[in-house]
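Heads up, one of the protein chains got dropped from this complex, but the rest are sitting where they should.
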Amino acid sequence: MSFRKRNIGLSLGVDRAAIPTASEKPAPESPGIRPSPDDGRPTTSTGTPSLDGLLAGHAGLPMGKTLLVEENGTTDFAGALLRYYAAEGVVQEHKVHVVGVPEQWGRSLPGLIGTAESVEGKRSDKRKDERMKIAWRYERLGEFGAGVAGSRNVPAAGNQDPAAPQAPAFCHAFDLTKRLAHPSITNMSFVPLAPSKESPFISVLNRLQTEIASSASHTIHRIVIPSLLNPTMYPPDTCQPEHLLQFLHSLKALMNAYTTRVTTMITLPLALFPRSSGLVRWMELLSDGVIELCPFPHSADALTTSGAATSQEEPPQGMLKVHRLPVLHERGGGSDQNLGQDWAFILSRRRFEIKPFSLPPAEGDTEAQDASAPSGMPKKSDLEF
Amino acid sequence: MPSQPALPPLLAPYLSSLPHTSLTLVSSILGATSNWLVLRFLHAALSTSSNQHAASELEDVRTDEKRKVVFVSFMRSFEFWKSEAKRLGLDLARLADKEQFAFIDGLSDLFYTPQVSSSSASAASPAGRGNSTPRTTLPLRSQPGPLPGRSLQSPAIASGGSGLAPRSQTELGVAKKLHFSGRGTAALDALESDIVSVMQQLKPSAEDGDELLLIVDQPDLLLATTGPSLGIGATEMAEWVAGLQQHAHATILTMAADSPLIHNVSVSRAGGHMPAPIETEHAGFAIGLAHRARSVMQLRTLETGVARDVSGVLRISAGGGWIAGKDENPEKEVLYYIQRDGGVRVFGRGES
Partner (left out) sequence: MAQINLAHRRTHNLLLISKLLSLRDTASPLTLLLDSLQQPATPLIREYIRRAKLSKVHVTLVAFETLKQPDGVDAFVSARRKSPADLVREVGAAQQLAGSNSSRRRLILIDSINPLLNSKRLEPGFHLPSFLSLFLASPSASATAQLDTSLVVTYHQDSRGPFPQHPYSPSPLSLLTYMATSIITLHSFSHILAQKAARDRSVAEPVFGLDEEQDGVLLGRPDNTVEGIVLELEHRRKSGRGVLEWYLLPPTSRYSPQQVKEVVTLLDDNVLYNPPVQQDSAAGDEEPESTFELRLTERQRRDREGVVLPYFDAQQGNGPGEGGRILYDMGEEDDFDEEEDEI
């Protein structure tokens, strides 16, 4: 129950985050914003450290960009990613706009454990014996090389000493089984879809536009669109291209107008809107980043047991495909080191982890699996040349 | 990595010297976008004149023919193009001042004008389209004066005092913002007259022999976001393009050629369901333009997966408008790699 303890430290973290706005610190150090190690553009965290690391070396979602998370099947892993994203925004005191869902959605945000670094640090402590230590300062930063570079601008946090003055945390860790309690959670705004003769999205755009335009110029906004086009929330005519794509285009325009202050994350159920359709392709073309989740069909029982911390690797719950990355593909696309990888994702109570996918040993061959556990199967990427 | 020349030598002949009334189609897909190639076209057309003080002594052969570019972008902001062009040594804002370049913003206000009272305005315009033509409403929106969104924000900038709101910068160098209103060909005509007016503005100052290049970035967005229910289909879009072409020396279009948008036209391919209008119209538009284009530059990712040092494949083919015997066969297939610094390396298969 170590996270309990950290939960106490939570209020401290919040105060830390609030410091820059309260005191007379210069505004560029907005909470939750840090320059990209790749080209220095401001980025913000998605609330999931390993997703941050996937984003083409920027170690975060660049401001002014849209991330589209698609999910096959009827599971809601994308929803978890979205909740982390929203919760991160709440904790960083960003203005979080949630489109199309009732306010209950806001109450289901995961509870804060601490900064991602502290949790990662704990994890690596646990793994210390297994891993080769390269340099002390890399260890906190998780598995991603991109994340390593990203730490340049963040002074060493030193979580063991909460009294020391600290830089604001970039990313936090959350617990899906807990509920987020944070003073600024009431600050979230829920933008309903208003039925209209024209596009039902017009009112959404109006609201987003006014709220962003009227906010203080250092306020950071997050636009959260859960399960876009889901027929239980969206009227049937919303999937008309002239409504939907015009909305996404206008949203893109809005983000470009406030390019350093807004990010958006959208989830889309592929079971209803398959990737092979032209409409979905246009939604992807209008997004800066596109990620597809393909959950394994048999992962239901693994989900329930994975909460228990085991020393063994947790079995992945699905595959993750990267179709487009912000900034990188805008420039022409290409050959990010993360792009060709096969990724797997694991959702446990406390984290959504994305890591390279390795083929599991043949089923039923548990003995061999146990025997070879330390070395493991050669990863697919190792075999490729 | 060594820095690359702004124009890859293998591509240079395809990027410059576009014949009169020619149409070049650049097709892209989700994982292989065309922005880098568009920038190379811009560079090929504008660089000699923009770098006059730097490099013209060496190649003053080309400085006598000045080229001008009108650039319409539906998917990206001027901010993006400006910063990316800067990496190639092109100062688009300065070129715009010198009236060699004009940017037409098809992103910001195309469907939604960010102003507080815009809901009533946009609600009123389609209803009243019978008596008020779009042409009368358009100049109002595209006036270069202070925009409502900006004026709303400027006090915020003053009070906040931070550098986080760069919106004031973006308006510079944008010749016009397009706004779509109404439906059918009337709406397209309004957009066309907006673009043509900018092209005409550049033209009078042009001496003889000047070439006006028109680049339209993703006009297919216009088709996707309107579609047959607004009375716009492949034919109307193609006619719209033809109308613009008539005012330009050469035209370059970029367009998405993703499988779902091109191959879903037959029922069997679309997974059993009827192909959607967005798919058939897009396919009709793209293929129809390829029939008219002199050359088609197709970008795609490697079919064998992702390689470390290859971003994608560029296939250059002769389109239906290519005239045999008049110029040499343009067909070629090369690989390209976009470096972190924005430089592009272009090479044949098997080379490096």
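Note that the chains take the letters A and B in the order they are written out, and that residue 1 is the start of every chain.
By our rule, a residue touches a chain if its C-beta (ideal position, glycine included) is under 8 Å from a C-beta of that chain, and two chains touch if they have at least 3 such contacts.
It should be emphasised that the depicted structure is a prediction, and the values quoted were computed from it without experimental measurement.
The chain not shown here makes contact, within the complete complex, with B.
Here the missing chain is touched by one residue of B:8, B:106, B:173 or B:321, and it is B:321. Residue B:298 is the one among B:16, B:73, B:298 or B:339 that touches the chain not shown. One chain is missing from the display, and on subunit B it is touched by residues 20-21, 23, 27-29, 32, 184-185, 228, 231-236, 238-239, 242-243, 245-246, 257-259, 262-263, 265-266, 269, 274, 277, 280-281, 283-284, 286-288, 290-292, 296, 298-301, 303, 315-325, 329, 331-333.
To be clear about the criterion, only the chains that are shown with their structure count from here on.
Computed centre separation for the pair subunit A/subunit B is 32 angstrom, with centres defined by C-alpha atoms. Residues of subunit A touching subunit B in their complex: 26-28, 30, 38, 197-198, 202-203, 205-206, 209-210, 213-218, 240-242, 245-246, 249-250, 252-254, 256-261, 274-282, 284-286, 290, 323-324, 329-335, 337, 339-340.
Across the interface of their complex, subunit A is touched by residues 30-37, 75-77, 79-80, 84, 107-112, 114, 116, 118-119, 122-123, 126, 149, 152-153, 156-157, 159-167, 170, 221, 224-227, 229-230, 256, 258-261, 264, 270-271, 276-279, 282, 301, 305-312, 336-338, 340, 342, 344 of subunit B.
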